[in-house]
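What you see is the complex with one protein chain gone and the rest in place.
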Amino acid sequence: MKPSHTLPWWYGGSLVVALFTLLPLYIMVKSSVSPPHDIFTPNPTFGVSALTDAHWKAVLASETLWPPLGKSLAVATWTMLAAIGVAAPAAYVISRLPWPWKYGVLLGLFASRMVPEVGIALPIAVRFLQWGLVDSQLGLVLAHLIKTLPFVAWILVGSFEAIPVAVEEAAEVDGCDRLGVLTRVVFPMALPGVAVAGLFAWLESWNEFTYALYLSLIDNTLPLQIYYYITRGSWFDSATYATILTVPVIVVTACLQRYLKAGYLAGAVKE
Amino acid sequence: MPRILKRYALDGLMLLPLCLFLLAFTALPLLSCVVLSFTEAGSQLFPSWDNYRALFQDSQFLLALRNTLWLTGLGVSLQLLVGLGVAMILHNLVLGRGLVRSIVLIPLGVPTIVAGVMFTYLFGSAGYLNELLSRLGVITTPINWTQGDWLSLGVLLVADLWKVTPLVTLILLAGLETIPDAALEAAAVDGATGWRRFWYITLPLLRPALTMALILRAIDAFRIFELPLILTGKSTPVLGTLAYSEFYEYDNPFGSAAAATLLMGLIAACLMTYLGLVARRDVEA
Partner (left out) sequence: MHRAVILLLGLFIGCEQAPEPSHNELTVMMGLAEVEWRVMREQVFPPFEHQHQVRLRGVQAEAPDAAKKLVAMHRAKRMEVDLITQDVLQLAPLVNAEVMEELSAYREAIPATALPHLIEVGTFDGTVFFMPYRPNVQIAYYNEEKFRAYELHPPQTWPELLAVAQRFHAAEGVGRVLVQGTLTPNTTTQVIEFIWAAGGDPLVLNDQGSVEALTFLQQLAPYLSPETRRADWNTVNAFLATESVYLARNWPFGIHLLVQEAGKTQIKAHHGWRGPVREAHVLGGEVIGIPKGARQRELALEFMQYLMSKPVQETLVSSLGWPSFRSDAYGSIQAWQEPYFAAVQEALTQAYPRPQLSYWGQLDRALTGAFREIVYEGQPVQATLDRYHWELQQGRQHNRR
């Protein structure tokens, strides 16, 4: 048991941390529901004196919310599915590799993270323009996979390592062929890890900005739409859209945080 | 014989899509970018140092380089410190741990662009921070936070800190939870104070987690992009935004490729240096 006289420090600290974390969010949400004269003043107020739903109504009624929302949703979901589909089998193979090979492959996956997006996006944007993939969902999914595939593979290697080879061998002894072992024993056991990795992939694609910036000319994703409002000065629109973008994220993160247990990351830490 | 072949064929098939994708969409564009950076703009001559020469003569580029280095160095150090602090708080909290953890993890999910928007409200000339400071009587004329120089760097540091620290906290928390309570209790019994326990037991055992957090953050910190784009614009360029504006505003993909290649070289160099130092220390130890 910790000595009681340090307890207030921990709680005080956690209060400061929580405030610092929540203040910017509060201001953004407040801006989206404040009337203009509360914002266009050299002395903005901290409390909420007047509320207005005008901005929210305008945004929800305008036609311009649904296409970016739909595109972001579709791209994020496709990215998640593709990332799992491609990375999970590969991660399984990598987890069973002998150590020198495994180290090399993991290092390679890690190294791919080093590449700056502005560097890769450039030739890809030029090429996609020629192939007509600009503004398409397919093009953006491919670009998002550049970031998500190595990341998902990396997390899943840890998941698969947690499944002992003995389990596979036992299933083989019981008469399953290799494919059966994989589909009926191994992958179901790895499902929690796969689900977590998949949700991370979804989040990363939902929030992604740089590739969307290079690869979209007229069909925006939600983050790009917010950037459009920032550069085109609809002060309230940007606050409202930003809130819309953030709400599913907070919900997903809240669900995810239960799974961010020591186990998943400790495996990576022990590398 | 056929069974072994079938076994490895299946494995190969499972590994193949990932390898093909990485080849086509990471390795090839990377090569393309590097080749582009060595291609001269007008005559398409290859190889040529022209783009790099132009970059190093551009004072905006040197400024961007300086800013990137400062942001990474100071930023990562700050994030590790603060992340460690928050992790310690979470670790030692008994009541309400779940709630605080959920709150602390929120910035992880918030899109960076939204974080940029929020901080423009805070750090604008007519923003909330100036308002708070003038109400407290600290300042009389509003401070211009984003005009360039150290003040803007500070703003970017704070914004990045807000957004990114949860990741560091997570990693360090995982590391903290692997430290056996027994070791700490034994030290307490032996009369070690809280500080000594922390310094001589917790920190060394936390080394792998710290290393992982350091490497992960260093790689990402060099590539900072959205926050400078929105918060400070041209007044505080970084290598990422420089590469983007070369391509988008000045229609110069060659210069953009050169800036991006340099950025990557920077990341690789730092990583190698760090790993080299660590390896040497391990050998000596």
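A few notes on this one:
Order of writing sets the labels: A and B. Residues in every chain begin at 1.
Criterion: a contact is a pair of C-beta atoms (placed from the backbone, for glycine too) under 8 Å apart; a residue touches a chain by one contact, two chains touch by 3 or more.
This is a predicted model, so every value here is computed, not measured.
Put simply, the hidden chain is in touch with A, B once you look at the whole complex.
Among the residues B:Ala41, B:Ala187 or B:Val278, only B:Ala41 touches the chain that is left out of the figure. In the complete complex, the hidden chain is touched by one of B:Pro17, B:Gly85 or B:Gly233, namely B:Gly233. Interface residues of chain B facing the missing partner chain: 41-42, 44, 59-60, 124-126, 140-142, 144, 146-148, 232-235, 248-252.
Within the entire complex, the positions of chain A that touch the omitted partner chain are 36-37, 40-42, 62-64, 70-71, 74, 77-78, 129-130, 132, 134-138, 217-218, 228-229, 231-235, 237.
One rule holds in what follows: only the chains that are shown with their structure count from here on.
Spacing of chain A relative to chain B, judged by their CA centroids, is 16 angstrom. Only residues 2, 6, 10-11, 13-14, 17-18, 20-25, 27-28, 31, 41-44, 46, 86-87, 89-90, 92-94, 96, 108, 112-120, 122-124, 126, 142-143, 145-146, 149-150, 153, 178-179, 203, 206-207, 209-210, 213, 223, 226-227, 230, 238-239, 242, 245-246, 249-250, 252-254, 256-257, 260, 262, 265-266, 268-271 of chain A touch chain B when the two sit together in their complex. By the touch rule above, chain B contacts chain A in their complex via residues 6-7, 10-11, 13-15, 17-19, 21-22, 25-26, 29-30, 32-33, 36, 85-86, 89-90, 92-93, 96, 100-122, 126-128, 131-132, 134, 142, 162, 170-171, 173-175, 177-178, 194, 208-209, 212, 219, 222-223, 225-226, 230, 239-240, 243-244, 247, 253, 256-257, 259-261, 263-264, 267-268, 271.
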